[in-house]
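In this view, the complex is presented without one of its protein chains, the others remaining in place.
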Amino acid sequence: MIPLWLIPLFPLVGTIVLAIIALSSSDSKQGPAESITGAVAVLFPILSFLSVVTLSVGMPVEGIRGTIGTWIDTAAIQVNIGFLFDGLSRVMLLFITGIGSLIAIYSVGYMHKDRSFARFFAYINLFLFSMTILVLGDSLLLTFLGWEGVGLCSYLLIGFWHTDLKNTKAGNKAFIVNRVGDVGFLLGMLCLVSIGGSALLSYDALNAWLLNALSLGSISNAMPLLSLAGLLFFFGCTGKSAQIPLLTWLPDAMAGPTPVSALIHAATMVTSGVYLLARLSNLFVLIPAVLNIVLFVGLLTAFWAAIAGLFQNDIKKVLAYSTISQLGYMFMAAGVAAFDVSIFHVFTHAFFKAALFLGAGAVIHSLTGEQDMRRMGGLLKKMPLTSLVMIFGFLAIIGFPGFAGFWSKDLILERLYVSGPMGPYVYAIALLTAVITAVYMGRLIIMTFFGKYRGSKENEAHIHEAPASMLIPMLLLSVGSAFAGFLWAGLIPGAEFFREMLAPVVGAAQSYAMLGHTAAHLSPWIFAALGTLAAIIGMLIAWYLFMRPVPEAKGGSEPQGFGASWTFAFDKLHEYVGIIPTKVVAWLLDVVVNTIIMKAQWLTGGIIEILGDGIRAFQVRKVRLQAALSFIGMALITILVLIYGGLL
Amino acid sequence: MWLHLLVLAPFVAALLMVVTSGFDSKSTSRIAILLGTVFTVFSIRLISVGSIATTPIEWFTLPGTSSTIYYSLVSNGISVWLVFLSCFVSLIALIAAKDSFGINYKNFAIGIFALLGAMNGSFLASDAVLFFFFFEAMVLPAAVLIAAYGGLDRKAAAMNFAIYTLAGSAPMALALWYLLSVGEGSSVVHLTMAYQSAPESLKFILFASFALAFLVKTPLFPFHGWQAQAYAEAPAPLSAVLTGVMSKVGVFGFIFWVIPVFNAAESMMNTIMWIGLFTAVYGALMAIRATDAKNLLAFSSMGHLGLAVAGIFTFSTTMPSAVLVLLVAHGLSASAQFVLTGIAERFACSRDLKQMGGLASRNPMFGFLFGFAGIAALAVPGTAGFIGEFLILISLWEIGPLPALVAGVCLVLSAVYMLRFIQAVLFGKADQVKETPCHKISSFDAAAVGILLVLLVVFGVKPNLITDSLNGIVENEVVADMEVSQDAN
Partner (left out) sequence: MELQASYIQIVALALFTIGLAVTLTRRNVFFVLMGIELALNAVNLSLIGFAKTLPAAASVAGQILPLFTIAVAAAEACVGLAMIILIFKSQESVDIDNYSNMKG
């Protein structure tokens, strides 16, 4: 059995090696050799993936635990650096390191001839390190290390091309919005610490404590704090997973290189909120009120982002909003305590969304950076393989029968109907959202691959299929988005492999949530049929609406009119709630309070100076006069002493 | 023995620097850096020795009182780390200033050594008058260095700094004199007894006079008038020392003089906690609005130290380790940032954030170090700052959710200004950077800053390296007694 710490160690070593390469080659004109750098960059993620696979094969049901030392050890707080490898982290790690490796390979082609080739892969490796720590940590604090670490890498990678301030500003926004959520995470941890000491930061200890408190009946005392903790953790998740209200950063994050968008802002990092909910499932099922909030936030987000996706012209922005929308689905699933299903959707989504992003990246690459879909079109013939990948991803995301998204989305819809509060209504809105998903994704596919080419002439000349290093990962991912769903094909008897994998982690919580819940029993075939119908209706609407000439693109790719006010509603909200008050208070403190303090300070100084001037008037210019005055003063003192006998 | 060395040897070193030739700045700087290294090694040795005390030597008797003043030093778990910080940051300052001042380097080194001795003295003094002596003695070299080596407004900044801090500690001198005249000695215990026996009407004044000195020194709102200007005008290496170490003397004073002596004035303590929290928010917001790179760092320091002071006055069990880790982390990261900002100032020929930019593409090594230092200052987990702020948050949470929430807001605000700062200095088009003869960070500077950053990561992964010195207090008292008896023999 290989030790657990190898999994994060490999990307960490990769980071250090690549950082050294990047820094040492910074003075040379042409930069480091891409072949060596690329080999190093890909090697370490693959090594990490291989160790995950090795560990997965022989993993006992209850998981593997390994502690490598103490982290914080003070009078009140003891936290260990320990790793927990169980059904949940196994799933997460498999696709994180697996897709991470594929995207690293893809990036070797994508970042070809970039001046900062080595730096890019150093960041990617650092990201993989943080992400593996996030899912492998056995305590909330260690997860938080990964949590902020991935946020940091996201910041670094969004602002990767830092000579353009627009990119770095998007990075700043991502980090700051995430920081707001992270404060929620931190405060949530503090709640747990004040309930039962720092031991509760460990997942195992927390679960044991909850179980114990539940059986003793003492849980109700801790209920207010537990609810608060749950709410705060969920707030942290909304930051990382781009849910209402902290979702504005994700569309802006598309400023980063496209492989980054695929890896971080679609497949892995943004799903860590869902991971955290599943990891804390035992806590969340005890506080149904918070779960309901999760459900409705997820529902609102999914619906809102689907509509916003309709208005985007930038191909990556469409995918960004679809990511937000799909994350909303995952949160909905978690909101009805269907944690295994939500993780399943994380899993399938990672494949098809990564495939879609990489396909989009290939399109952008061949169009030399053009991202506006109005300047694309007709690429089906010129890039058949890329189109195939994108269409596979498209079919998966809209839930076309047989593709990955079909299984997971269908399961989510079913659970919403069966076990959620106000099940039928929530189900209806979620189904409507599925229709809209098919519409905007259909729009993307039609505008990009069908019709006539509408872009510039010089770009048309060198439209080409991507190089092999980019194509192979794309094709592998498209295979994944076609077949990943069969790991839990609810309709196929005996194919519930996925659920069995997660059952040891979230099973107990889910059955607790189901206690006393009389499920309305409907045949799964009805849900499958309705889901398929939604996908087909959406496709037809998209065909009807968008299979026509597109008006010529003018200006930027930003949405206009109603689209803009809908899309930027939450940016406006942030501005009014967060940014403007901060600016006003800062202005008040700087211009008013600070001025008053400075004035008071100078006033005090001034008074003393005036007093000093008064006294200085005794100081005359002529030395002789000064001496005379001194003598007179001395004489006066002597006389006084003589008169009063020295008792003055 | 170590204590005497650490306090007195810097003054001897300063005298030594006087006799070196100023014109051969190269060898002067070598001697200075060598001496600085020796002190740093001493201070590391002191950390491993832990809590010790020297035999008190009778110094003088204050007229009008019956208290004898002793020259006596003592170290504890917190002060050993602050002494380490002062030695190490002074060394970094000496290294960073190596190429800046030419023939004037000699005098700079003299000032730094004098400052180092005074700072070590105030961290290690166990006698109130001795502490006060060193506390005041710090001001002189610092003010002279600002006035001699600073920017355009250096004279005003130095005057402002000196007058502000001296005026701030003048009431403390009076209060101290009063306590000595009613009490029997000048150790903490005697002062506490004297304070208990003081009339009720005087108690608040006594407390306020002591607190004022440290409020000004740290500084906390609204006594920060000197800080931004002094830090901005001082040469960057000196700013590193000022913020990295000297401001800690204020925090240290709160822990070791205000709290033990005035333990009765609990309600006032709570007020100071809120002042600290307000300062944290205030510093962060002012840093957001700052347009001058060093002003931004000054306000950022103010915010961090406000948080530290707020943490102290929670009196939670986590407090000593929380404050210690936060102080060490801030000392390291803030000094690194000041040194790097000084270098950036040389590259861009300006401190104005609008005039800077594009340094990352021009100078990747510098960009790496600067970005790293900025991220460490953000308290990202894995750096020492995170441990400190997390423990502080726990301490504040014990008081109530509101203080913790305020501290959380500070975390967000610190992200805002720090990322703006990084963006303004590193990112953007490279042609905004003026062509200057030197636009590469020297490998010596890079190594010096690199050590600071490595330490931040090491302490972030293994904070016990710092906090273990707190656990050792009890067992080391035996060692201290032995040391005392040895000295007596």
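The first chain written gets the first letter, and so on, giving A and B; residue counts start at 1 in each chain.
Just so we're on the same page, contacts are C-beta pairs under 8 Å (C-beta built on N, C-alpha and C of every residue); 3 or more make two chains touch, one makes a residue touch a chain.
Here the structure is a predicted model, which is why all the values come from computation and not from measurement.
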Shown chains that the omitted chain touches within the full complex: A
Residue in contact with the excluded chain [from A:1, A:57, A:515 or A:623]: A:623
Where the unshown chain meets chain A, residue by residue: 616, 619, 621-624, 627-628, 631
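Just so it is clear, only the chains that are shown with their structure count from here on.
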Residue ranges of chain A in contact with chain B within the complex: 19, 22-23, 26, 70-77, 119, 141, 144-145, 147-149, 152, 155, 159, 162-163, 165, 168-169, 171-172, 175-176, 179-180, 182-183, 186-187, 190, 193-194, 582, 585-587, 589-590, 593-594, 597-598, 601, 605
Complex contact set, residues of chain B against chain A: 163-164, 222, 224-225, 282, 285-286, 288-289, 316-318, 320-322, 358, 360-361, 364-365, 368, 375, 380-382, 386-387, 390-391, 393-394, 397-398, 401, 404-405, 408-409, 411-413, 415-416, 419-420, 423, 426-430, 461-464, 467, 470
